[in-house]
Structures are given as structure tokens and as C-alpha cells.
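For this view, one protein chain was removed and the others were kept in their places.
Each chain gets a letter, A and B, in the order it is written, and its residues are counted from 1.
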Amino acid sequence: MSNPIEVTELSRSFGNLRAVDSINLTVTSGEVFGFLGPNGAGKSTAVRMLTTLLKPTSGSARVAGFDVVGDPSAVRKKIGVALQDAAIDPLMTGNELLRLQCVLHGLPKRSSLKRCGDLLERVGLTAAGDRRVGTYSGGMRRRLDLALSLVHEPEVLFLDEPTTGLDPTSRMALWEEVRNLNKDLGTTVFLTTQYLEEADQLAERIAIIDDGKIVREGSPASLKSAVGAPTLRVDVSENDLPLARKAMSHFGEERPARRNRIAIGLVSGTTGITDVLKALDDAGVEIHHVELDEPSLDDVFADATGRRLEGGQV
Amino acid sequence: MLRQPQSWAPGLFFPLLLAAVYASQFSRAVTIEGFPFPNVSFLDFVLPACVIQGVLFGSTNSASDLAADIENSFMDRLLVSPVSRGSILLSRLASAFIYGVAQAAVLISIFVLFGANIAGGFSSIISIVLIAAMLSVSMGSFGIAVALRTGSQEVVQSTFPLIFVAVFVSSAFFPVQLMEGWYGAIARKNPLTWVIDPTRRMAIEGFSWADFGQSLGIVLVIASIGILISIRQLRRRLVRAQ
Partner (left out) sequence: MSSFDSPQVPSFAVVFAGIQRGLIRLQRIPSLILPAVLMPIFFVVAFSGSFASIVELEGYETDKAVNWMTAWAVMQGAAFSGMGAGGLAGTDLENGFFDRLRVAPTRPMALIGGLVGYCVCRALIPITAVLIVAFAFLNADMPGGLLGVVMVYLSGVGMSVVMSFLVLGIVFTFKTLKSLAIAQIIMFSSMFLSVGQAPIQAIEGWLHHVAAVNPITNVIRMCRQGFLGEVTWATTQPGLIALLGMMLGTGIWARIRYKKVDA
């Protein structure tokens, strides 16, 4: 059987802007694939193309075995989609929306009633099923959105920034939901996120997208180990910056850091820290603060793009 | 203002459409027995009403802006600044007046271009523009009172159909003499009829101080009532703000 998602040289331009620039991707059956990138990197544009909502400028994509341009309605039968911001009609109740969704996917009426009940229970909204969506909290909306995208038992589930704007508790509840889905039903999940932690926690494999291009791809663990060295961060006063930079440059390559701070990839590993501190001391640099971090996805992102993601450690 | 065509375009479009349609559809209406001006074109007959209607289309704009200011609490900032309280009202009314003058002048020019006849010439035109603009101020002041009272743009905008109804149930588009029953009775008592009839006489028969005095006088009375009510509402709002 072919892979659920196969993307070849997919591009989309808006005027002069190349929102998605020749990306190639393969997602294998049953995996959770994370698409990580900052705001405006092209994640949503890519998802809109994969879900047949937007036509590519060039390149091709096959989802669930069908071409997104050539046979969009075959693709639509096989995919579930929860788009950004959980756009749901606030005047309708959860139950009404689920039933509408069943009709839109051609489910017979008798089986759809049971299906709606099951799905509400799965996402923990049984009690709120007859309330208008306008009264739901952000987390409840996302969970309903998830349920809506599941009515037809899709083979591939697309989640576009499923937790953006949620509080930490709701976010973790939703992660749990996605994990269970993937485990219980074997649904392939394609998720976009701007949160490092989300990609790290949920995805078996990730691709990092920046400026429309995929800059890294692999499992979080392999990407982290590829960056290699842990990051050493030293805060010094502004006057000492040139001295400190010179002293530290012997121990590894410099990484992006905030003001009055120097960060390097410590080649010699964690044990080399004493040598660095000694060298700084010898150079007469006054040290305000020191921290050492094992590589994170944030470092992977910084390594690939030279920038930090929002919320990342700098 | 030019960047917001939705605030002035309907005020140009609808009066012109109505005038064009009525001028051709009811051109023979002037031959009906009892029509007060049997020798004019129907376009000349509806001209003053169309100008007034166009001006009233925009008269809720300034009130709606005020309600928006209250909604986004820009009003509160104005109130704590040393700007005089009266000038808050005055600036709104002045903008309604200027809008009225501009809209009326543009509409009359277009009508004249399409062959409308204004017998009184320049002095009649000036009078019509002035009366229309003051009517815009009157309706604007009622709108402002509603805005101050409710602080809601939606409510202010929903008063608009009332203006539309008021214009229609008057002598604006047809002589009240030819209306029957209760409808005619209401139209004859509508203050807008008392404003429109003398204004129309000035357009069709020529300028007269008596007609000018009557229509402007009534408009001024309406305006003073509206302004008094809005001053009251502004005071209320100030008291509540303290």
C-alpha cells in the first residue's frame, strides 16, 4: 500500500510571495507527523493544499493514495480536517454540528446517531452536546472540532495548530486525545504547530519549515543528536562581550543568543564546562550567569535557520 | 472620508435611482386631476424630496461614529481630556451640516445635468441646500441622542429605517392632496411634509421669503428639539461617568 501522504516539489505562490517552496515529504502509515515552524512559515498553506482547499502553483501531492488536484473528492472522503482557530458556527450546538458533518460525509442516519454519541463521549463533551458552541471554552471548541473531523473514520487526520491559544491544561488534554486516536484507531496524523514542546511530545517524525522551505526532517531524537553539542550560555556585561566571545570561540561554534549573552555549542560535551569558565576567568571576564542545556528542538531550529522560535530558550 | 464609500455612496446612489425611475415611471402622474403642479415634469416635482432623502441617508453617520467612539471607549479619553464638553456635540453637528451641504450640492448638480429645472435659480438652490443640510443636523442630533443614550452603533443604525419611513409617509414622492384615508391623514400631519412642500414651491415656482421662512423655521424647531435632547443625554452620560 502506498504512503498516506506523498508530496513532490509542492509549491504555492501568492503574487510574488512563495508561501510554500518546493517541499518534498513522505508520511508513513500510522505515524504522527509534526510540521513545525514559526507564524507565516507556510504551514497552513501546505495543509490547505494537502486537504484540497487550495490549488498548488506547481508540484504534486498524493493523500491517501489519491492526487489532491486530480481527484479531490476521493481525497476528501479519506481525510479528516481540523483547521486553525476551530472555525465552528457558534449558533449551533455540538450535536447539531456533528449530525451535519455526518450528512456531509454521507453517513446513513441510523448509524450516525450512535456515532455522534460515541464521538462526544470520546472528546468528553457528552454533557455539553446540546449547548451552543458559542458558550464553549477554547479547549472545548478544539475538542469538538476534533470530533467533527472524525465522523467518517478518516485514514489521515490533519490538525492545523490544534492547541494555539489554549491554556496548558487544555493543551495537554488535547495531546492525550491525539495520542489515543493514533494508538486506538491507527489514524495517521499530520499536525502543524509553532510549539516546540508539542512537536517534541506528539510527533514521531517532524519537518521544520521556514520561509516556505523544509529545512530539517527526521525524528526529534535524531534531529537533536545531529545538532550535537549541548548549548552553553553565559551572561556577561556589555563591555566584556568581545573578550568573552574570543575566549569562548575556542570551545565551539557560536549560537544565536539574546542581548549580553553568548551561547556556544559545547563540542567537548558537558564535562568541558570547567575549561570554559577558567578561560573566561583568565581573560578577566566577570560572569553573571551560566546555564547548560542538552540540545532541544529549539536548537535544531536555530541551527537550521539562525533564529529562535517564539517561546524558545535564548 | 473618500476612503469609505459605504458611508456616502448609498446616499448618492439611491436618490439618483429613485429619481431616474420615478421621473420615467410617473411622468404622466402630473396629468392626474388635482395634481398641484400640472405643468412641470415629475423629475422637477421629486427633486427636492430626492435631495432631502439623499442627505438623510448620511445623517446617521456622525451619530454612528459617536456610538463607535463610546463603544471603543475613545469617548472616555475625550472626557478626561480638557476638551470642552460642548465641543463634543458641536463638532458632530458641524460634520453633519458639512456632509449635508456637500451631498445636497452634488445631488442638485447631477439633477440639473439631467435636465431638471429649478425655477428660482441660484437663491432657490442655496435655500434648498441650506434646508437639506439643517435637516441633516436635525436628524443627526436625534441620532446623537440615541448614541449617547445607548452607546451602541447597532441601535443607531437601526433607527435608519425610521427616517426612511418618515420620508415616505410625507409629500416627498407624491402630493398629499392625492392621498386617501388614514395614510393621507398621517402624511398631511408629518412635519417633513411642511418642510418639503414650501421647498418644492421654491424649486418649481421660484424663491419666496415666505416659503424659505416656513421650511427653515420648521427645520430649526426640529433641530432645537433634537439638540436639547442630546444635551440632556450628554449630561446624563457625564453624571454616570463620575
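Basically, contacts are C-beta pairs under 8 Å (C-beta built on N, C-alpha and C of every residue); 3 or more make two chains touch, one makes a residue touch a chain.
Everything numeric in this text was worked out from a predicted model, so none of it was measured.
Enquirer: For the chain that's not shown, point to the residue among A:9, A:130 or A:153 touching it.
Expert: A:153
Enquirer: Check each of B:118, B:133, B:187 or B:204 against the chain that is not shown and name the one that touches it.
Expert: B:187
Enquirer: Using the touch definition from the top, which of A:104, A:267 or A:290 touches the missing chain?
Expert: For the chain that is not drawn, the touching residue is A:104.
Enquirer: For the chain left off this view, which of A:9, A:85 or A:281 is in contact with it?
Expert: A:85
Enquirer: Going by the touch rule given at the top, which residues of chain B touch the chain that is not shown?
Expert: Residues touching the hidden chain, for chain B, are 6, 10, 13-14, 17-18, 20-21, 23-29, 31-34, 161, 165, 168-169, 173-174, 178-181, 183-184, 187.
Enquirer: In the complete complex, which positions of chain A touch the hidden chain?
Expert: 48, 51-55, 73-74, 76-79, 81, 83-85, 87-89, 91-92, 96, 99-101, 103-107, 132, 148, 152-155, 186
In this section, only the chains that are shown with their structure count from here on.
Enquirer: In angstrom, rounded to a whole number, how far apart do the mean CA points of chain A and chain B lie?
Expert: One centre to the other, that is 57 Å.
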